[in-house]
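One protein chain omitted, others in place.
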Amino acid sequence: MSISRRKFLGWIGAAGLSTALGGTVTAATTKHFEGYPDSRGVLFDSVLCIGCRTCEDACNKVNELPPPDRPFNDLSVLNEKRRTTPKTYTIVNRYNSSKGPLYRKSQCNHCLEPACASACFVRAFTKTKEGAVIYDASVCVGCRYCMIACPFEIPTYEYDKALEPRIMKCTMCHPRVIKGLLPGCVEICPTEALYFGKRKDLIRIARERIRRYPDRYVDHVYGEHEMGGTSWLYLSGVPYREMGMREDLGVIPAPELTSGSLAVVPMVVGLWPVLLTGIYAMTKRSDKIAEREKEIAIDKAVKAARKEDAELKT
Amino acid sequence: MFEETTPGRKSFFSLFNICAGIIVVIGLYITYLRFTGGLEAVTNLSDYNPWGIWIGFDLLVGVALAAGGYVTSAAVYIFGMKRYHSAVRPAILTGFLGYALVVLALHYDVGRPWRLPYPFIMQQGTTSVLFEVAACVALYLTVLFIEFSSAPLEWLGLKRARNIVVKLTMVLTILGVILSTMHQSSLGALFLIAPSKLHPLWYSPFIPVYFFITSIIAGLSMVIFESTLSYRFFKHKMDEVHLQEKNDIALGFGKAASFVLAGYFIIKIFGLSSGNNWHYLKTDYGTWYLVELLGFVALPSFLYAIGVRVKSLNLIKWTSVLAILGIILNRFNVCLIAFNWHLPSSERYFPHWMEIGISVFIVTLGLIAFRFIVTRMPILYEHPDYKDAH
Partner (left out) sequence: MDGVFYTLHDFMIHTENITYLLVIPALLGITVFWRLLAGKDDN
């Protein structure tokens, strides 16, 4: 009986503690972070985009990616939905929306608090002060947790390489940006659907466009708050879900999603030794008491037997 | 699987050896393809599905089923349940082999396995739950190795080294529980970063607690299951103490598993209420969730309880299989089935036969190693030179 009670108490204690600690979702801090000041971004205005795919061509040239299976001026590829691949950092898709055919360019959104950077266990991703989220292939182990983490399903992997597979994704042309140049896609866009500048300014510009043309735009700048905010911002004439963009991602940045769980680690390290040695000590004490009680009982029984013997003899 | 039990006369071409041999040859061939053709040559992984059964089964299920090590040694050394002492070495062996094979499987899955030490020696991604998993698994594998080493040291007659290892039992056991609590729960926490990809019935801030509690259930059930198999195939290796204690172990662990399953069931319900996810139960995924919760959590809890009450070892043994299948189902659900539930079926994942081939190959290596060790080293019996007082 005493054993099950001890075990019961032990498990309740451990379970209660782990439940209480495991349930905390909030970050171990209540600080608010604004991001790097003067961080850059790109504003994509889907109302202006004509789906010409010139941006894909420029991206391919600037990043020295392999030649495509079908040429960039082949617009029949728009008949199917495509996603980023190890050979294409960005793609344009056509969507048949309530306002007719629309086009959206997809690429890494260079989040303010990137899920890929949070997930990477070798810190292969860096959010630069210029705004680009860049990848360092020299430390990547290839675990692909970043691909699990990215809510926009952007990172791709070179599964066909046996020795040097890499994650491939848009770099916001960081090497060009630090030299004062524009990203390849922004520079080439014939309709200026892409606009590069400080994120603060982009949001102002986007809001201004919405204010000026309320019938043309949906009153929401996608990326302003999604997943804690992204550097690639979108304007749309139709609800974003009609362009295949998820409207249910919420505003919590990725690092906050796992910070609660990470906070449990030091709690367990600090408290489990105390809890477990405490249980061990109680167990040993309980055993000692049981031993002692047994000895007393035997003693008593022997004394009683001797007394009986003596009484019988008289 | 049907070894001759007459000592000294063993046919090399037993059924098990032939099957294992074929599996090993196929496994080696797939290994060659994997490292010459890349992951694409042997898996159905894609950019939408970066993790397949090598993570879902070999890592997630493997680590859960190897939990018997910490659960059993905690029960015996921390909670003082000395009557289960004979279960410790088999559980530690299963744990050690389990974790060793998990690390082997990771060498197949990650893109550059020679870089697996990088998080420790190059750059530390300390914001990552995976960093914590990697650190804890590496440390715990070391702990398990040291705990296991007392058996081969006895076998080799290295008395002094063996005595040092045995003196470390308490420290290693406590460290083992600490490390196990952390990485068992963190394997679940991996998925916290992707709320948009995991079905709401499985995504919960309580995933880490769920994974930790189910690791206890898995450990308890695996000890019962593995004891059943050991009795079937290695009875001749078991000494008096083992044979005497094994029924009590099944009853005791069955009782514990029943209780923990019941507690787990309750906290799953609380998870539903916390997330206000009742309406999802009406959907197809909801039905599947109820299959997992009722058929593989509530039912084994109930069956274990009956088995303990009427002292039916047979029922307890079969229930342990059900409970283990439930753990496998849960890990598969979180990682593969309820994950990416929003994608069209054309983008969903199903393993390539070669992925299954490698997983079977790895399990087979484990069985071969288990058999080698158990037939030579004092796992199922006590070495006559080292009769420890209980």
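Labels A and B are assigned to the chains in the order they are written; within every chain, residues are numbered from 1.
In the analysis below, a contact is a pair of C-beta atoms (placed from the backbone, for glycine too) under 8 Å apart; a residue touches a chain by one contact, two chains touch by 3 or more.
As the structure is a prediction and not an experimental result, all values here were calculated from the model.
Touch with the chain that is not drawn comes from one residue among A:Val77, A:Leu102, A:Ala193 or A:Val265, which is A:Val265. The chain that is not drawn here is touched, among residues B:Ser11, B:Thr36 or B:Thr126, by B:Thr126.
The chain omitted from view is touched by exactly one of A:Leu43, A:Val92, A:Leu112 or A:Ile154, namely A:Leu112.
Residue-level contact of subunit A with the missing chain is found at 27-29, 31, 33-37, 112-114, 117-118, 123, 127, 129, 228, 253, 255-256, 259, 262, 265-266, 269-270, 273-274, 277, 281.
Contact between subunit B and the unshown chain involves residues 124, 126-127, 135, 167, 170-171, 175.
Keep this in mind: only the chains that are shown with their structure count from here on.
Distance from the subunit A centre to the subunit B centre is 27 Å, each centre being the mean of its Cα atoms. Touching subunit A in their complex are the following residues of subunit B: 34-41, 43, 45-48, 50-51, 74, 77-81, 109-113, 115-116, 118-119, 122-125, 127-132, 134, 170, 174, 177-178, 181-182, 185-186, 189-197, 205-206, 208-209, 212-213, 256, 260, 263, 267.
By the touch rule above, subunit A contacts subunit B in their complex via residues 3, 6-7, 10-11, 15, 18-19, 22-23, 25, 83-85, 115, 117-124, 139-145, 147-149, 151, 153, 155-165, 246, 248-250, 254-255, 257-258, 260-262, 264-265, 268-269, 272-273, 276-277, 279-280, 283-284, 286-287.
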